[in-house]
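Have a look at this one.
Removed: one protein chain of the complex. Kept in place: all other protein chains.
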Amino acid sequence: QEPKTGGVINAVIQPEPPGLMMGLVQNGPTQMVSGNIYEGLLRYSPKLEPLPGLAESWNVSEDGKTYTFKLRKGVTWHDGKPFTSADVVFSIEFLKQTHPRARSNFAQVDKIETPDDSTVIFNLKEPFGPFLGVFEVGSLPMIPKHLYEGTDFKTNPANNTPVGTGPFMFKEWQKGSFIRLVKNPNYYIKGKPNLDEIYWHVIPDAAARAVAFETGKVDVLPGGSVENFDVPRLSKLKNVCVTGAGWEFFSPHSWLWLNNRQGPTANKKFRQAVMYALDRNFAKDVIWNGLGNVATGPSGSSIKYYSSDVPKYDYDPAKAKALLKEAGYNGEKVRLLPLPYGETWQRWAEAVRQNLQDVGINVDMVATDVARWNQRTSEWDYDIAFTYVYQYGDPALGVGRTYVSSQILKGNPFNNVEGYSNPEIDKLFADGAVAFSDSARKPFYDKAQKILVDDVPVAWLLELQFPTITRCNVKNLITTAIGVNDGFRDAWLDK
Amino acid sequence: MLAFIAQRLAKAIVVLFAIVVLNFMLIRMAPGDPAVVMAGEAGASDQMFVNQLREKFGLDKPLPEQLFIYVKGIATLDLGFSFRQQAPVSQLIVERLPATLLLTLTAFAISLLLGILFGTLAARFAGTWLDTAVTIFSLIFYATPLFWVALMAILLFSVAVDWLPSFGYETVGANYTGLAHVLDVGAHLILPATTIGLFFMATYSRMTRASMLEVQRHDFVKTARAKGLRNAVIQRRHVLRNALLPVVTLAGLQAGTLVGGAVLTETVFAWPGIGRLMYEALLQRDYNLLLGVFVVCSAMVLAFNLITDLIYRSVDPRIEFAS
Amino acid sequence: MMNFWRTMLRNPGGVIGLMILILAVAVAVFGPLLFPTSPWRMVQRPFLPPFTAPGLPLGTDALGRDVLAGIVHGARVSLLVGLVSTMAALAVGIPVGAMAGYFGGRIGDALMRFTEFFQTVPSFALAIVLVAILQPSIVSIVLAIAIVSWPPVARLVRGEVLSLRTREYVQAAVVTGQSHSWIIWREILPNALSPVIVLASLMVATAILLESSLSFLGLGDPNLMSWGYMVGAGRTVIRQAWWITVFPGIAILISVLALNLIGEGLNDALNPRLNKEGR
C-alpha cells in the first residue's frame, strides 16, 4: 500500500517529560518524544541488525578495533546548519559528561578521527563485542555542536527549543497539556515524513488516557500508557490495532531484587525457594493479560546469546517450603518494595506477597513513591524489591551490569543492586565483552546464564511486553527495534 | 480601609515567611532527592552522574546555606530555578496558574451558588421531605470520593454521550480564537469545575441552612413580620443577608482546601494546573518547584482570606475599618 | 443528659445515622470473625461478577479476592483511620484553641499564627507530603490526616473559649481563686464541647475520604485493606468490573452519610435554641 501524505497524529505521553533535550535527559518520555527530533547514526531492525541512520554505511576492521562510519550527505540541522562529522565527535564528548550509559559504552574508545566532513573513525583500545549496538538515538543522539560548544550545557537556552536532524521539529510545548511537533520540510529523505504534525498529549490519569483513546481524541497509546486490565477491552474496539513489536532492543525484563548481603535473602536456598513460590504464569495471565513470557533467566529471549539451557523453576510451593526449611528460615520479617509505577505493579506486588505468604514467608509490604523507591534500592535498604530493566540488545550492555561485582555501587539504582559477587561470573562477562565475533562470545554467556540461574541472585519474573495500541489507520508506525522511540519518520495516516 | 489592607498584608508576609521556612524543612525531610529520581529514570547511572546532578541542584551545600539562599531569593520575589524542568520556578507556576485559578474560581462559584440555593431551600422547608432530599443530595457528593465522581462524570458525559470533552484545557490543534475559544475552554471546564463544586457545595448548603434557621429566630425577623412584609421579602432581605455572613467566613477558610483539592481533579481531567504541577514536583523531589507551589498556594489562600474579609466587612457595617 | 438522648432520638436522621454507625462498628469489630482469612487471599477466578459464585455474593476483584471480605476487613481500617485521626486532631486542636482563646494577647496571637500556617498550606497537599515523608503506613496516614485537620478545631474552640471566657460563671471561678488550668478544663471546655462534637462527627467522615484519596495516589498502607484502597484499586478496572469499586464506594458513602446525619442530629440536640422553640 502506497503511503499517503499529510495528517495529524495525536499520541499520549506519560509522564510529562522534564525536558526534550535528549543529551541531558534520558528518561522514557523524553526519548519517546525526542526520537522524532534527534537521530542517531544507526537504527536497528527487530532482529537487532544495524540499519542506516545518519550513517549511510559502516565497516569494521578485522581485529575489531577500528570502526569507520560514512555519514549521509546533505543532512542539515533544523536551523539550517549542515550536519558534519565534527558534530558526531562533539556529541560523544557531550554525552560522556551527561549520559551514564554513553560514558560506559564509549569507555573503550581510544580516539576518534574525522578525515573529512562525512567520515568518522573510532579506534578502540580493545575489541568491544557489542560496539555496533550503541548507535541508536537513545544511546547516542546527535547534538548540534554549533549551539552547544563552549556553553554551560545545563543552562543553555537552546535546551528549551531542541534542535536535531530528525523528521519532525519542535514547535510548541504547553506544559501540562501537550507537545507539538511539526514536519521537517527539509528532511534529507525526500517525501518523508508523511505526517504534518504530531501532538503528544499529557494525560496523567490512566483511565482518562483510555477514555481519550476511546473517544477518538488520541490515536496512539504507546506501551504502558494504559493499565493492562484495559488492554483487552480497548483492543476489542472497532478499528483498533495492537502490537507488541518495537521493544526488541529494550526487551524489558522484570525481576525481584533479592538482597544478597543480609537477612534471609542472603541464603541461596531461600532465594531458590522464592523462585519456586512465585506463580509467574498467574502473573502473566491475570496481571499482564497474557502478554509477555515467563523469564527463564537473566537474559531476555530476544537478547543476543540467550540460552534456554538453564535450570527450571516451575511454580511449586511444596518445593519452596522444603527449601525454606533447609535454609533454616524461621519467619523473620521480609520487606517487599513494590514498584511505584501504577496499579498493575501494585497488583503484582500483592499477588507476589500472597505467593510468598502461602509458602510461609512473612512479608511486610513497604509502600514508596518513585524517589523513595530509587533511594531505598540504590542504598540497599530492602529485602525484596520489584524492578524492571532494559537490556539494550546485548548482554554486555544490559545484562552483565546487574551481576558483576564491579557494578556494586551504592547510590545508583540500576546496577548490581542485589550485591551478588562471584569472581567466575565477573570473568565470564569480562571475557564475553572483549571477545570479537558471535561464535567467540556465545560460550561465555551460555555458562554465565547457567551459573546465575542456579544461584538466583535475583528472582526473574517476566519478559515484559508493553503493547502499543493504535487506531488501525495509523500505518507503519513501528519499524525498528526501539519502536515508537525511533520517531514517526515512516508512519502515515490512511484517511 | 487601605490601612487595614496594609496591616493584613504585613501579617500575611510574616505567615508566608514562616511557611517558607517550615516547608523548606519539611520537604527536605522527605527521603530521596531529585538526583536519585533522575538517575532512576535514566534507567542507568553511575556515581559521576548522581554527583553532577546533586551539584546542579545545589544539594551539595549544607542545608542552612541552602535555606539562606532560598530565603534570600524569595525576598526578591525569585522562587528559584527548577533544574529538572530547566526553567525558573516562577515561570512554570505562572504558566499553570491561570488554569488553576479558572478552575478553582469557577468551582468556588458553583459550590457557593448551589450551596446557598440548596441551603436556602432546605431552611425554607426545614423538617419536610424536601429538606431531607436536599440534605441527602448534597451529602452524596460530599461523601463520594472526588476521583470517583470525576471518573463517573467522564464516563457519563464523554463516553456514554459525547457532550463534553474528558481531558485538557482546550481542544488541542483547533486554534480557536475569540468567542469560539471561550466556548471551547468553557466546555472543557464544565466537568472538572462541577466535580469540585459539587463536593464543596455540601458544606455551604449545610452552613446556609443552619445559619438561616438561626437568623430566623432573631428579633428583627419578628420586627419585619410585624411590618407586614411578605415572607419572601423577609427571607431574602432580612434572613438571607444576615445568614450569609458566616458562609462568607467559611468560604474564606475553605479556599485552602479548594486549591489543594484540585490535585485529584486536575489529575483525572488532565487539567494543566498547579495542583498537578505540585504533585509531580513532589514525586520528583523537585524541591524548588514544590516549595514555590506551596508558597504560591499559601499566598493565594491568604489573598482569598483577605478578600472574603473585605467582603465580610463591606457586608457587615458593624465591623469598621477604623479610619 | 436524658434530655439530650430524648431530643437526639426524636431526630429520625440522627437515629438512622446512629444505627448505621453502630452496624458499621459491629462489622469492624466482629466481621473478621466471619471472614477469618486474610482479605488479600486470592480465592477464585478474577473478575467474578456479584451473585454468580456461591459464597462470593459481591464477586471477586482483579486478582480473584473476595470483595465482601475486603469490605468487612476494610471497615476496621477505615473507621479506625477516621476515629483515631479525629481524636488526634482534637487532642491538638482543643488545647491550642483553648489556650489561644483563654490567654489571648501575644500567646494567643502566636498560636493563631501557628494555626494559620497549617491552614494556608493546602491541606491535601500537606497530607501528601507528610505521608510521603513518613512513608505510607497506617500510623503516618493517621498522623498526616490529624495534622491537616486540627486547625479548624483550634479555630472553633478558640471562638467558643473567647466568648465563654467572659461569661459570668468563668469570672466567678476566677474570683474564687481557681487556677487557669482548672478554669479551662472544668469551667470552659465542657461548655464549648457541643460544637466541637458536631465538627468531630464531620471530621471522621472527611478523614475516611482523605484516606481513600491518599490510597488513590498510591499512598495508602499496602498491608491493610481499607475501603479507600478498594475504591482506588478498583477504579482502574471500573469499565470491566464495576462491582469492585462500587461496593466499597457505597460503604464509604453510607458511613459518611451516617456520620453527617449524626452530626446534624447532635447539632439539633445540643442546641437548646433549636429544640425548644418552634417557628
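Each chain carries a letter (A, B and C) given by its place in the written order, and its residues are counted from 1.
Convention: a residue touches a chain if its C-beta (ideal position, glycine included) is under 8 Å from a C-beta of that chain, and two chains touch if they have at least 3 such contacts.
Here is the rule we use: contacts and distances are computed from a predicted model.
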item: Omitted chain, identified by the protein name its UniProt record gives, among "Nitrogen-fixing NifU domain protein", "Multisubunit sodium/proton antiporter, MrpD subunit", "HypC/HybG/HupF family hydrogenase formation chaperone" or "ABC transporter ATP-binding protein"; value: "ABC transporter ATP-binding protein"
item: Visible contact partners (per top-of-document touch definition) of the missing chain; value: B, C
item: Contacting the left-out chain in the complete assembly, out of B:68, B:163 or B:220; value: B:220
item: Of C:30, C:51 or C:182, the residue in touch with the unshown chain; value: C:182
item: Touch residues of chain B, complete complex, unshown partner; value: 3-4, 6-7, 10, 218-220, 222-231, 233, 237-238, 241-242, 315-318, 322-323
item: In chain C, positions touching the absent partner; value: 167-169, 171-179, 182, 186-187, 190-191, 277-279
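Everything that follows uses one rule, which is that only the chains that are shown with their structure count from here on.
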item: Pairwise touch network: line, ring, star, complete, or other; value: complete
item: Pair joined by the larger number of C-beta contacts - B-C, A-B; value: A-B
item: Between chain C and chain B, distance of the C-alpha-averaged centres to the nearest whole Å; value: 22
item: Distance from the mean Cα position of chain B to that of chain A, given in whole angstrom; value: 39
item: Where chain B touches two or more other chains, by residue; value: 30-31, 151, 155, 282
item: Contacts with two or more other chains, residues of chain C listed in rising order; value: 132, 135, 235, 238-239
item: Of chain A, residues touching chain B in the complex; value: 8, 10, 15-16, 18-19, 21, 24-28, 97-101, 103-104, 154-155, 159-160, 174-178, 180, 197, 199, 201-205, 207-208, 211-212, 214-215, 217, 369-376, 378, 389-390, 401, 409, 411-415
item: Residue ranges of chain C touching chain B (in the complex, touch as defined); value: 13, 113, 116-117, 119-126, 128-130, 132-133, 135, 152, 155, 205, 209, 212-213, 216-217, 228, 231-232, 235, 238-239, 245, 249, 252-253, 255-257, 260, 264, 267, 273-274, 277, 279
item: Touching residues (chain side chain B, partner chain A) in the complex; value: 30-34, 36-50, 52, 56, 83-87, 92, 95-96, 99, 151, 154-155, 158-159, 162, 165-170, 172-173, 267-273, 276-277, 280, 282-285
